[in-house]
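A single protein chain has been omitted from the complex, and every remaining protein chain is retained in its original position.
The block that comes next holds chain A.
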Amino acid sequence: MKRKLPIFGVFCFVAGLVTMNTQAMHIMEGFLPVGWSIGWGILCLPFFIAGIISMKKTLQEDSKTKLVLAMAGAFAFVLSALKVPSVTGSCSHATGVGLGAILFGPTVMVVIGGIVLLFQALLLAHGGITTLGANVFSMAIVGPFAAYFIYKLLRKTKMPEWFAIFLAAMLGDLLTYVMTSIQLALAFPAQTGGFMESLLKFLGIFAMTQIPLAISEGLLTVVVINALKKYSQEGLISLGRLSKED
């Protein structure tokens, strides 16, 4: 009996976790110490500036793309406000990282993602102002760049396209979650085992909510891109041009 109790407790805990209504992993307001919040913000700046420069260049060639980009931002926001069905039966909010990166390219997504994250903090209370830097780094820089390069790399092999899209979106999501775990572990290393122990703990606990979400998001991205291709050849061409240019 004595040995069964903790096992039962762990089971209840896990069951509680996987059925909880989860969001993507936004680090909430006030969670990071002041040094880390500023540090991640500074680390994001070069990417952000590069994103702005690349966006400005695109806009000079065709001012119409400004509205397309703004619409893309709004779309990313709406995507994150909708609930995504998850394998475990719970609902979670998607990140749209993979979709955005494949359609628009990663450099543009840094700026768009940054703005969307600010809006999420102010309109949905997901994330926060002081943790904006850390969140931008994991969700608008690491995620999109990873998804984009994985997609490009896999397209060179003989893999079917849908599988490349699935893997890119899923791995983009997973890397976002790994990055967030690293950020948390860096800010709060464990007393006994240091950074690595803390990282393993964060990875382990958040895996329960983030891995089902990543799989859902991978599938979703495939369905969306297939539908886009089928219905709107014209629309995709104008989107594809955007990602080609950066």
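The definition used in the following text is that a contact is a pair of C-beta atoms (placed from the backbone, for glycine too) under 8 Å apart; a residue touches a chain by one contact, two chains touch by 3 or more; residues count from 1.
Here, contacts and distances are computed from a predicted model.
S.K.: Assuming one chain is omitted from the figure, identify its UniProt name from "GntR family transcriptional regulator", "Cobalt ECF transporter T component CbiQ", "Prokaryotic ubiquitin-like protein Pup" or "Thiazole synthase".
M.R.: "Cobalt ECF transporter T component CbiQ"
S.K.: Could you tell me which of A:L45, A:I129 or A:L153 touches the chain that is not displayed?
M.R.: Checking each option in A:L45, A:I129 or A:L153, the one touching the absent chain turns out to be A:I129.
S.K.: Which chain A residues would touch the chain omitted from the figure, given the whole complex?
M.R.: 6, 17, 20-23, 25-34, 37, 52, 55-56, 59, 63-64, 66-71, 73-75, 77-79, 81-82, 84-87, 89, 111-112, 115-116, 118-119, 121-126, 128-130, 184, 188, 190-193, 197-198, 201-202, 205-206, 209, 216, 219-220, 222-224, 226-228, 231-232, 235, 238-239
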